[in-house]
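Pasting a structure here, questions to come.
Every protein chain of the complex appears in place save one, which is left out.
Coming up: chain A.
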Amino acid sequence: MTLTVFTALLSHWRRNWLQFFALIAGLALATALWSGVQAINAEARASYDAAAATLGEGQFDQLVPRAGGTVPQDTYVALRRAGWQVSPILEGRLDADRGRVRVLGIDPLTAPGTMAPVAMNADADLGAFLEGELVFANAETADRLEGQIPQRILIDEGIAPGIAVTDIGAAQRLLEADGQLSRLTLARVQPMGLPPLSAVAPDLTRQPAQDAGANRLTDSFHLNLTAFGLLSFAVGIFIVHGTISLAFEQRRGMVRTLRALGVPLRTLVVLTIAELVVFAVLAGAVGVALGYVMASVLLPNVAATVQGLYGAQVAGTLQLRPEWWVSGMAIALGGTAIAAAGALWKIAHMSILESARPRAWSVASGSGATRLGAVALGLFGLGAGIAIWGQGLLLSFALLACVLIGAALILPLMLRSAVGLAERLSTTVIWQWFWADTRQQVPGLSLALMALLLATAANVGVSTMVSSFRVTFVDFLDQRLAPELFVQIEDEARSAEVETVLRNEAREVLPLLSVETEIAGVPSDLFGVRVGPTYRENWLFLDRSGDVWSQVADEDAVVVSEQLARRAGLWVGDPVRVAPDVTLPIAGIVADYGNPLGQAVMSETLFRSIYPDQIATQFGVRTEDPEALTRILLDDLGLPPAAVIDQARIKAFSLSVFERTFTITGALNVLTLGVAAFAILMSLLTLASLRVPQLAPVWALGMTRRDLGRLELLRSVILALLTTLLAIPLGLLLAWVLLAYVNVEAFGWQLPMYLFPGHYAVLSLFAIVAAAVAALWPAFRLSRTPPSSLLKVFANDR
């Protein structure tokens, strides 16, 4: 009997394949968006974790040079011989022919805990490692190193991209840093009664275990992606809910008949649940597969973006990780459960004698909208409370949820009011009917329209955020890339020669001297610059005191980046130790977006006195004729073409990083709008058959089917337009929450919010076009409804 009943239940879907398709496709799309985003996040996280594990960053306290430079190996031995359980690390860049590699030298004998995920095996014994014969790297990095180093390279995919792990001794040889170390990690457990660090190693400072700065930055990026994924899932769930509700409404007759035939209610409910589980698993599997495809298409972009923005590397290939595909399946099942709960409850409580006539929910009374509106107001209140009193990332997300769900729930009420107003204002009969009919349609379309609202709002919000970031960033690039040409030489010996030529040919020559160092405990780049008109005219300060550049030129002050200032808790006027014997006040603070390292800028003369061995290998050049100068550099000096970079190219490259961000946002925009359009299409198609009895009288009164079709299309466009009008302020609110709350929590700084009306117009247009396209086919079908079908309405009425 069970099988028979189950077959009977399934017969509904056989007869309504479109509904079945909507159900599966909606659920699959929702799952795909969610699991795709999760897959990208999981992949990136795994890469960061590998990096953190490889570098031991974040897990252990570190001892770093107080004023930059390196740690002498003798200091390490002195600390060990004083009892301190420290382990040496040497890091540096190795320029291989096929790209840069970060060499990480460790001492496996003293390395604490999980620092070196180096998979030793039969052909990689510790002895060979300790004797400096082995280098571990992932396949891609190994490829870059192949033939470049004397060591044997062993592939270990557990190592973060771009990093090569080797013994400390081998690293010293590879990086030509004999007797030097970058930093020391401190074991968590230290012996009792140790002498104070300051007595043994006064030049080192202890940096507490913490998440590396880049982690927080990249987290923010992923947070935004997650928010997007969650929104997309919400949109998908609206579709599924709509489809399931409708299907259950339509099956009321079947349910009544089955029960009248003696099928126990329990069996019926269990079978219905079984049916839904089968669908959810099916759709979930399709969704996870789609998500995989989506993620693998987007991942290279994400990897490039994250690397470009934050310097963190993400592997470019996707792995099937349980954390995302399991969560994808779970959310498909959970989503179905949420979407179907109401419908199941109705079936379970349906009286056997109740009318079998589908009380299509399109005719649900207006009280539903009012009730939803009340819930929405409650959510808005809660959101306001969070905005005022709340703090923390989680609450920021709760605030987002309140705003978005509230807006979705209040949509039917607002649409009803708007349409009601139009109805009162219209004078002709046809239009009065049109508006009345539209009002009638609102409940049936409301779920799809909510999906459209959320999709459009998400797009507006995210694009506002990304564009605001971009505007800020472009300003910043203009400031930093003022010189027309950049000249980079490989051979330090030619530095003076190149500078002489440049000095003769160019308006202003700006040698760029820099060292990687540690300032106030923050990993930073220290720059020595030749103060001149370029710096004076182009650099904008977030905060300053007096004539910043004159103070810098007089060696009386330094300029630091916002990151360095905020992380070190310093501001204008505070003294900062930038080199072992140099402490200067901060004269100005500059923005330096997207750079995990701090920056400090001092005058060239001071820099040269501190680091007499540093030779400028980079020059910024101001010139009226970049092309002529480029020719001189290439032809007369014989510099390779790659050595001369014009400003426009660097800027283009930097912007291309942003374009990738836009590619991702753009792709997600299209996907979410696509999902919303699909929801509208499905709602209209399923409503179409129910609409025939309502349209037949109008047709009988003389309106042509063609006109009916046109009005149907117009209605969709008008509803989409109204929804979009609401979506724009909602999107802006979303952007504001993202910039003012989520970003502050995640990034640690607030970005200015810019408005992009043109952008919003285009997005609205997209939304309306999506709705129109979705309505096109149903309208076309309506205009081709056979007169017999319309006539039947009257026949059946009798």
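As a working rule, contacts are C-beta pairs under 8 Å (C-beta built on N, C-alpha and C of every residue); 3 or more make two chains touch, one makes a residue touch a chain; residues count from 1.
To be clear about the criterion, contacts and distances are computed from a predicted model.
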Q: Write down which listed name, "ABC transporter ATP-binding protein", "RNA polymerase sigma factor, sigma-70 family", "Predicted secreted hydrolase" or "2-oxoglutarate ferredoxin oxidoreductase subunit beta", is the UniProt protein name of the chain that is not shown.
A: "Predicted secreted hydrolase"
Q. Of A:L109, A:A374 or A:L701, which sits in contact with the chain we cannot see?
A. A:L109
(Q) Can you tell me which of A:L10, A:A82, A:A337 or A:A436 touches the chain that was removed from the display? (A) A:A82
Q: Write the list of chain A residues that the hidden chain touches.
A: 73, 77, 80-83, 85, 107-111, 113-120, 125-127, 130-132, 167-170, 172, 189-193
